[in-house]
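A single protein chain has been omitted; all remaining protein chains appear in their positions.
What follows is chain A.
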Amino acid sequence: MIRSHARMAAFLSTVWMGLGQLYNRQWLKGLFFFLFELILVIFAREPFLRAMWGLWTLGETPQKRVGGKIVVQGDHSIFLMIEGLIALILLLLVLILYIQNIRDAYTDGRARDLGERPLSLFAAGRKLWETGYAYILLTPAFLFTLFLTVLPLLFGVLIAFTNYSGPYHLPPKSLVDWVGFKTFIDLFSLKTWSRTFWGIAGWNVIWAVLATLSTYFAGLFYAVLINAKRVKGKRIWRAIFILPWAIPQFIAILIFRNILNGQFGPLNQLLVSIGLPRIPWLSDPFWAKVSIVGVNLWFGFPYWMALMSGVLTSVDRELYEAAEVDGASPSQQFWRITVPLVMLATAPLMIMSFAFNFNNFNLIYLLTSGGPANPSYAYAGSTDILISWIYKLTLEQSQFNMASAVSILIFIVVATISIINFRRTRAFKEEDLV
């Protein structure tokens, strides 16, 4: 007896789906796979090749108009790109099935080599149901992810490598072409683009650092204050300080926008009424930045306060007694015990907070809309951060390729931070801390 049924079946199934199964005398299954590939080759070959052509060329026939009337509809480059991506994903699914078909043929062939009878279709189905239950349940989620997350993501990334931008490359009026890394090169080499990018990126980092640190330490301050032994009515204080967190940010920001209004805002009215000059809270580049950080502080610190209160109450009281018998004064206990312990427990979240603030679109857009205007920037204001700049580039200026390039850069920054964070988090678990 030669033990080659397994290889033979696998080989046959590689040549054409289902052949191996037929070789294993599993007629129904084999027939199913066989017909599946046949139908694919007959009916799906043409559309697939067409989709690949579309993805590769992004269309070759421009729209033609004569006297405002469309004579030739032309190719829509963006649709072609999306169709191409969908075709690629479908190809991936087919490939998965194809590999399963080979594996199936191999397993059943091996069963024959060992002198066993391969499972019947019904038994095989039941076995699949049992061993692959988790995968079967995950399939819908997998498909959704593939088409609703992976597809848009790929699309968004690919845009950066095209010239998809106004006014000359907007389908359906005109075609879009692959341009390689030209968008990135433009971003860094063309004066207006690079000046805007570096200016905004710089402020973005400063903003994220300030926003994180200010809320973090304000939160720590209030948490320690509220948890101090002498403070009475801890619950009430906590409730009061958590209020800013409870109000929807959206509303809070718009209210602040009114409060800080240079002309009619109550804050400036108050300043004037006590004889101080008006401060251009939102219309001066510097003061607008101060306002943004201040407003963020207002509804950012309660989160840290709540979190740190939890950490503080879980710190073993004996640690303070141990520090006390070692001669530490209350302030030394605070700096040498409380702060390091809280830092240790909250540092990973601080990194996540940094990543969140880095992309805090809501605050910037709703409070200042990126303003005041900055003439030396391309399509951006003084307080714009990268994400709000991207918003303007896409929804207001149709600079899709540049927006995509910038968002790839943001992704790299945020992903790096997140990876560092997750690795640290795992290290934390071993330390059974706090």
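Definition applied: contacts are C-beta pairs under 8 Å (C-beta built on N, C-alpha and C of every residue); 3 or more make two chains touch, one makes a residue touch a chain; residues count from 1.
FYI, contacts and distances are computed from a predicted model.
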Omitted chain, identified by the protein name its UniProt record gives, among "ABC-type polar-amino-acid transporter", "Spermidine/putrescine import ATP-binding protein PotA", "Methylenetetrahydrofolate reductase" or "Urease accessory protein UreF": "Spermidine/putrescine import ATP-binding protein PotA"
Candidate in contact with the missing chain, chosen from A:Ile337, A:Ile351, A:Leu366 or A:Ile385: A:Ile337
For the chain left off this view, which of A:Pro167, A:Gly180, A:Gly327 or A:Pro375 is in contact with it? A:Gly327
Considering the whole complex, not just the chains shown, which residues of chain A touch the missing one? 316, 318-319, 321-329, 332, 336-337, 340-341, 344, 430-434
